[in-house]
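The other protein chains are all here in position, but one chain of the complex has been omitted.
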Amino acid sequence: MYYFRNIYRAVRTVAAGLKVTLPYHFARTVVVQYPDVEPTLQPRYRGFHTYQIERCIACEACAKACPVGAIRVAKSGPRKIDKARDLAVGGAITQYQIDYTTCLFCGLCTEVCPTECLKMGSIHDNSCYRREELVTDFIRLAKQGRRTIEPLWLTKPNLPAWAARVRDFWRNRDRDRREWMARADDPEYCAALAKQAAPPKEGVS
Amino acid sequence: MTPSDIIAFLQQHHAESVVSAVADGPYPHALVKAEGLAAVAAFLKTQPRLRFDLLRCISAIDWPAKNNIELAYDVISTSLGHAFAIKVVVDRADPRVESVSTVWPAAEWHEREAFDLMGVEFLHHPDLRRILMPEDWPGHPLRKDYQDIVEYRGLKFNP
Partner (left out) sequence: MALIEGIFEPGLVVTTVDWVLNWSRKRSIFPMTFGIACCAIEMIATGAARFDIDRFGSGAFRATPRQADLMIVAGTVTFKMAERLRRLWEQMAEPRYVIAMGACAISGGPYHVHGYHVVKGVDQVVPVDVYVPGCPPRPEALLEGIMRLQDKISTHTIAKR
């Protein structure tokens, strides 16, 4: 009796499982023609970081939160946010590196960021020929006016339309803030910004 | 049987082996002397009222401050539906304990793993070799005082 009940149970559970997967057998096959069409990334996809250097106060919270120690931050003095211009002033950021050889893309660094200057971006790939190229210096990128990495595949000629759009989006981003981005590692410039940053409040001389 | 029943039953038959026991809390267990482990294990397996036929896990815990290694054997009974655990404490410098692989064959690989990563030697084990690490690996990696190697067969540990 148990024998037949076991057979019935096996058939029933397999059928219940197949009810989920079997429709895929009859569905239309969809091949993502990847280099020609854009990959379908989810809105909260965690790709390579975007980093707004002029809003970063270099508090090193991201470096402490990183489980693999991939982030290295250094500054010449304390920085603080000037709310009027949405800008960090004071000391200069002398080093900001993310080591993508070990990065896990877990997003813990972005969750602890108090100014939300570090975010997970949407660039999904950075394949390259040398390991040293993966250690990304964001100060060097900021001097080129970039928020995020420009991987090898975005520098190729004859890009498909979507990739050219991605490339131009990141190249043309925040043109009005280029000066602040490029000179965020200059201590004198950042100190001068701090002096400008104190407009006399009313009632206080 | 409830954990307190199991402990009472165990103390009734193996009073000389059971050192102490915890009946309540999330992890009911009995601490057993290392010499009496094989007898207690066979008793747990074969006694009709206990019938612990499945060894789920052997955990080895290193306590450098207390200078001992604790072994926890988690057992359940699939037919009677109760669970229990026995613990053994062995010396850290020379950890030796009788193998229970004759009682539960599943213990064989668990004991090899405990030997590999903690260095506990199981006496009368049929095939006590390293199971995860390479055969010529120095030391036992999950000990608290384990020092990372510098180089293994020409591969630098920290390049």
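Some points to look at:
In order of appearance the chains are A and B, and numbering begins at 1 in each one.
To be clear about the criterion, contacts are C-beta pairs under 8 Å (C-beta built on N, C-alpha and C of every residue); 3 or more make two chains touch, one makes a residue touch a chain.
Bear in mind that the values here come from a model prediction, so they are computed numbers and not experimental data.
From the options A:Ser127, A:Asn158 or A:Asn172, the residue with contact to the unseen chain in the full assembly is A:Ser127.
From the options A:Tyr8, A:Phe105 or A:Phe169, the residue with contact to the unseen chain in the full assembly is A:Phe105. In the full complex, the hidden chain is touched by chain A at residues 29-35, 39, 67-69, 99-106, 124-131, 133-134, 152-153.
Contacts to the hidden chain, counted on chain B, fall at residues 132-134, 137, 141, 146, 148-149, 152-153, 155-159.
Going forward, only the chains that are shown with their structure count from here on.
Here the CA centre of chain A is 46 Å from the CA centre of chain B.
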